[in-house]
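Working notes, structure below.
Left out: one protein chain. Kept in place: all the others.
And then chain A:
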Amino acid sequence: MIEVVDIHKRYRGRSVLNGASFTVEKGQITCLIGINGAGKSTILKAIMGLTPLKSGTIRIDGQPMDKNLYESIAFIPDHLTMPPGMKLSEGLRFMQDFYQSWNANRAEELMKFFSLDQTERIGNLSKGTAAKFNLVLGLAQDTEYVLMDEPFSGIDMFSRGLIAEVFSSHLIEDRGVLLTTHEIGEVEHLIDRALLMKDGSICRDFQCEQIRSEEGKSIVDVMREVYQS
């Protein structure tokens, strides 16, 4: 379980995170929803220890973040961070050298699934193809947790379907997944739990099937209540 407890962050005199608290369970897909600039990406970076916090605690399976935990938690940022001059095959090799948790067979399987060409250069990839390769790099690590920042952003509808398919496959099963999005469309029927962010904290935290059966509301209905009032 990833526990985020009362985290605060200020950036350039503005409060970005203002007491956000939540947990991410293993075997569940949790979706962090919020309008642009709500602080979703900052939370992911904070969990990975990539940005300093003013106060608050983050624990992963009870442990504070340290470098060994990078083997059990993968982060897929919203853009590809590999050197553009590398071929895709070299990018995969780079990850293999870097992470013990790298699973080469799974990388192979994902490359086929997304029909990616190993000989292509990373710098020449279109935005959508780069996003797919980014997913390969993150999901091919055998980690307990995966964090994804806007995996659907800027991707055409067919590729979105392909990515959505990954979420319902064994590639995700049993892991704890935390993803961010500002458009719920593709993932509405895929996610277990939704966290709605507003003003730097989590204002709603619910199990999606529960809100449907108990209140007859869709995730979008709840979003409307939160963001239009």
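Just so it is clear, a contact is a pair of C-beta atoms (placed from the backbone, for glycine too) under 8 Å apart; a residue touches a chain by one contact, two chains touch by 3 or more; residues count from 1.
Convention: contacts and distances are computed from a predicted model.
Name of the non-displayed chain as stated in its UniProt record, restricted to "Sarcosine oxidase subunit gamma", "Cytochrome B6", "Transcriptional regulator, GntR family" or "Iron-regulated ABC transporter permease protein SufD": "Transcriptional regulator, GntR family". Considering the whole complex, the residue from A:D6, A:D117, A:E173 or A:E225 that touches the absent chain is A:E173.
Only one residue from A:I35, A:A104, A:M157 or A:V220 touches the chain missing from this view: A:V220.
Touching the chain that is not shown, out of A:M65, A:L116, A:A164 or A:C203: A:A164 (per the contact rule at the top). Contact with the undisplayed chain is limited, among A:L17, A:L32, A:A131 or A:I191, to A:I191.
Contacts to the hidden chain, counted on chain A, fall at residues 27-29, 161, 164-165, 167-170, 173, 188-192, 208-209, 212-213, 216-221.
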